[in-house]
Structures are given as structure tokens and as C-alpha cells.
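The structure is given below, and queries will be raised subsequently.
A single protein chain has been omitted from the complex, and every remaining protein chain is retained in its original position.
Read from first to last, the chains carry the letters A and B; within each, the first residue is number 1.
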Amino acid sequence: MKVQTARKRLLIWGVLTLLLCLFPAFVSSQYLLRVAALIVFWIGMAGCWNLMSGYTGYVDFGPVAYFGIGSYAAALVMTEGGRSFFLALPVAGCTAALVAFLIGMPTLRLKGAYFAIATFAFAETMKQITLEFDRTFGISFFQGSHGITLPIAPYGNAFFLYCALAVASLVLLAHHWIENSRFGYALKAIHEAEDTAELSGVNTFGVKLTAYAMSAFFLGVFGGIEAYWITYITPADVFSVHKTVQMVIMTLLGGMGTFLGPIVGAVFLTGVSEILGLTFVEYYLILVGMIIVGVILLLPRGIVGTWKERKRLRSL
Amino acid sequence: MAVLACDQVLVRFGSLAAVNRVGFTLEDSEILGVIGPNGAGKTTLFDTIMGVRKPDAGRIRFLGKDITGWKPHRICRLGLAKASQIMKPFSSLTVFENVLVGAMHGGGLNLRQARIRTDELLDFVNLSEYAARPAGKVFVAARRRLELARALACGARVLLLDETMAGLNPSETETAVTLLRRLRASGVSLIVVEHNMHAIMDISDRILVLNYGVKIAEGAPERVGNDPEVIRAYLGERISPSLREDDRD
Partner (left out) sequence: MDVLFVQALINGLLLGGVYAAYSAGFSLIFGVMGVLNLAHGELVMLGAFIAYGLFELVRLDPYLSIPIAAVSLFLGGYAIQKFIINRVIEQPHLMSYILTFGLHLILANTAVKLWTHDFRTITTSYSGMNAAFWGLNIPYARLITFFLAVAVVIFLWLFLNRSETGRAIRATAQDKYAARLMGVNVREIYALTFGLGAAVTGMAGASLSPFTIIFPEMGLGYTVVAFCVVVLGGMGYMQGALYGGFALGVVQSLTAAYLSAGISVAVTFLLLFVMLVLRPTGLTGKGIAG
């Protein structure tokens, strides 16, 4: 049964990916291409949050830290280093993963609320550091609130659709691997009963750190893509708590700790925000707030999670 | 060589010594019963052996290796496992998956091998019919057998069983006792903590008595059962193996 579900998942994603690859051949509207790229981008981002928090249950309120680190790493590689985008991306990912490894070590010893606050504090610290570093030490590196301007990409939105698709596919591949592997069971065990997991031979600390660094790597890469895409980054932008909010609610709505969850959540919410548009930001946020409250009260497992639960109960 | 040896283990909570220089050994294929009033330090001792807690003094040796201060998962992988009623199961995972986790991580098997081992173990403890049920939804006696199976899946040579017979009715207890005997026969040593006096006196090769963190007696069940200090501290009346013969009528 498990193998069938896995094959089905891969098939669905394979077909979708193919369709998305062919999309630019049939659609020339930059706007539609941008929306498509945005949806795929957020599928990947939500997936990153799901990889760590969805599976382990450790609520991370600071994933945007790694996104921002990736953005800055990529920007600096391309501006100061003069290197190509394709080198910048892996550097962005690795930088983020390295920082995650260092930060994860003290932080992952915390539980629940404290972990959430600590990760949030770290993200805000990163924002403040990039804002104030240059001014405090009298050098020119992060450029503070002036931000960094990257070389303009000679590609249209189709290129970024493909970039996002590639990385999002990797994130989903990671999900697929987790769903039926030793590592995946370790994550689930930690989520259910961490003490029991430790006593059953699961290296809980090592597993958490791995998931955290893995998630950070992909977030860093997405940060790099975003930097090149929007060409101009500032601390307030790339370390914005709103990005964390998006990741969290998309995964929550879709279903934490599931493969399809981030996909469902990202598609739905990106769609809604595009419909409501920029002029209705407050309405969008109020709606998001109501969705959050609604999901928590009525559908705590998210759409996919609840559907899976009903399916399981019916087969008993 | 003793399979497990505790040497002068001291665990303090503030100024209170929960485990006060306790030392004992556990031999191969042996069942050691540990009794004592509540708060005597039995659970703390188990926690310390399993690495959940670091002792303030003393050493713990398992199969000749000094495991004092090791992390629990390393100790588990070495072959020492604990089953206890306070250990929460992985409720949303199935009974099968609960044991699978133990087999893969504690036992170091890959997914395929672990699946086979899990099938064997569920069969051994008679839980095969519940394999697909969520662990949070099985009844008490099955839960206990599940804990046992998961601990065994870790490839345990030594099992620490903390009140795993709590909440069982007489026939379930009988089944549990038989299971433990089979384990001993297969080469696993057990340290059993129980309040069920009859069961523990019945099954143990040796008994260790703790009171206020101190070891006050150690030896064969009959001797310990008649030790005046043990009686004063814990038993209240003489319990000897001969009494049980009368009880069975």
C-alpha cells in the first residue's frame, strides 16, 4: 500500500512538473508566468518549513533567517565576487546550512515555546545585523538599509519558473524520501514522543539538526533565487517575518507532516492573494488570520491531514 | 563477567540523595527483581542506567564498557533497553511502526530487515493481530507487550522493566510472567521493578531492595523476603515462597 501511494505521488508530481515545463511554450503573458513561478516558489518554501516543523513538530518561527542569509550570500557572490548565478545558488544554500548547523546546536535543545521564540529572535537578529553592521563597524559590506542591487537577469519569468521548479522538486523529493525511510520514521517518532524515541535508539539531536540544516539549505537557495529575481534586496525584505507567516499558514492549511500539504496550502493561498491583489493587503491578512483560526479550531490536521485521517478511519 | 554492573551510583536532587551509592551486578540470563516503597529511587536508578540522567558519582558498566554519561540512544544501540508505563508510545503510528522504529534505530537494521524483525517480534509477544492499529488505541495489556516488543527490537541483551505489569489482571499477569521467562531462556537478562509481590518473588533469581535510595538487602527471594529490615521497611508481613503455594488454592 505504501509503495503504491509513493508511486502515485511521484506520478502526480511528474505530470505537474511536465505541464509546468511546457507552460511557457504556450503562455507568453509575463504576468501568468510570474504567478506560476510564484506558486511553485511557495510550494517549495512551504515544503521547507514542513521538512523541519511539519515532521518534527518543532515550531520554527525563524525560517526566514536562512532565506535572508541565502539572499545575501547570493547577492554578495554575484556583486562582490562577480560570479555567476549558478555558482551563487549552491553557495547560498551551503552558507545557510552551515549557519543552521551552528545555530541549531544550542537552539534545538529547547522545546516548544522557547524554541519558537529563540528561532524568531535569531531571524530578527539577522535582520538587525545586516541593517546595522556596516554602520557600526564603518565598512561597506551588507549596505544596510540601502540594500544590494544585483545584476539584472537577462531572463524572463519563465527562467525563474524553471529555477523554482527545480528546487521545489528537490524539496518534494526530500519529502518523498522522508515518507518511507529510516530517517522519516525517526522524525515521526520525535514528533510523537521524543523521550521514547531517544530511548528506542533514535539519535534525536542528530536527526533534528539534520532536518533543520536540510530545510535551511533549501531556504537559502530560494533566497538566492529571489535575490536574482527581484534584483534588489534589503534586510527588511528578505528577513521579513511575513515570509515566515506565509510558510507556516500554507503548511498548516495544507497539513503539517504530509507530502501534499505544502502543495495544497501554497496553491490555495497564493491564488487567494493574487485574487485579492496588493491593494487589499489588509483584507488578505484578515482572511489569512481567519483561515488560521478556522483551521486550528476545525481542521487541525490541515486539509490533507484530515482527509488522510478520514480515509484511514473508513478503512478500519 | 557481569553483564551490567553499577558501582557506587549516586544521584542527587539538590541535597536529597535519590540514589545513594547503590551498587549491584546483573549476570547473564538472570532476572533481578528490584523492590522498594514508592520514592525509593527505583525509577531514578533506571533513568540513570539508561543515560536519561547523569549520576553525580559512581560508574555504570555494560558488557565491560563504561557507559556512564552516555546518551540514551547510544546505550540503547549497545543493547540495553527500557520499557515503562510512563514511556509514551508513538500514538499516531501503528503498533507495527512503533516496533519498527526500535528495530531500525535501536537495532540498527535497514527498513527491509527491520520489517522482518518486527513481524517476528510481534509474533513473539502475541500482538500480530493488532499490527495495523494506532498504538494510542490499544488496551493496556497490549500496550505493555508493545513496549516490550519495541525494547526487544533494539536488540536488547538487558531489559529494564519498570512496572510493566501495572494494571494487569491476574491472567494477563500470568501471560506476562511466562513471556519474561521465555526471554530469560533466550539469553536476555532482565531487571524488573514491580509492586506485585507474588509475581516478582516468583520470577526473580535474585532480589534487590531499595529504601530511601539505599540498598538495604540483596539476595535470593526467600532470604530477602525474611530479612527483618526489609519487612520493616516495606513488606509489612512475612512473604516467603512457601506462602504462595497456599495462595494458589
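Throughout what follows, a contact is a pair of C-beta atoms (placed from the backbone, for glycine too) under 8 Å apart; a residue touches a chain by one contact, two chains touch by 3 or more.
Predicted model only: the values in this text are computed from it and were never measured.
Taking every chain of the complex into account, the absent chain touches A.
Among A:Ala118, A:Ala158 or A:Val238, only A:Ala118 touches the chain that is left out of the view. The omitted chain makes contact with just one of the residues A:Thr107, A:Gln143, A:Ser215 or A:Ser273: A:Thr107. Residue A:Ile129 is the one among A:Leu18, A:Leu32 or A:Ile129 that touches the chain missing from this view.
As for the chain not pictured, it touches subunit A at residues 57, 59, 106-107, 109-118, 120-122, 124-125, 128-129, 131-132, 135-136, 241, 245, 248, 252, 282-283, 285-286, 288-293, 296-297, 300.
The rule is short, and it goes like this: only the chains that are shown with their structure count from here on.
By the touch criterion stated above, subunit A contacts subunit B in their complex at residues 180-182, 185-186, 188-189, 192-193, 195-205. Contact residues on subunit B toward subunit A in their complex (touch as defined above): 50, 52, 71-74, 76-77, 81-82, 87-93, 97, 100-102, 104-108, 110-111, 114, 150-151, 153-154.
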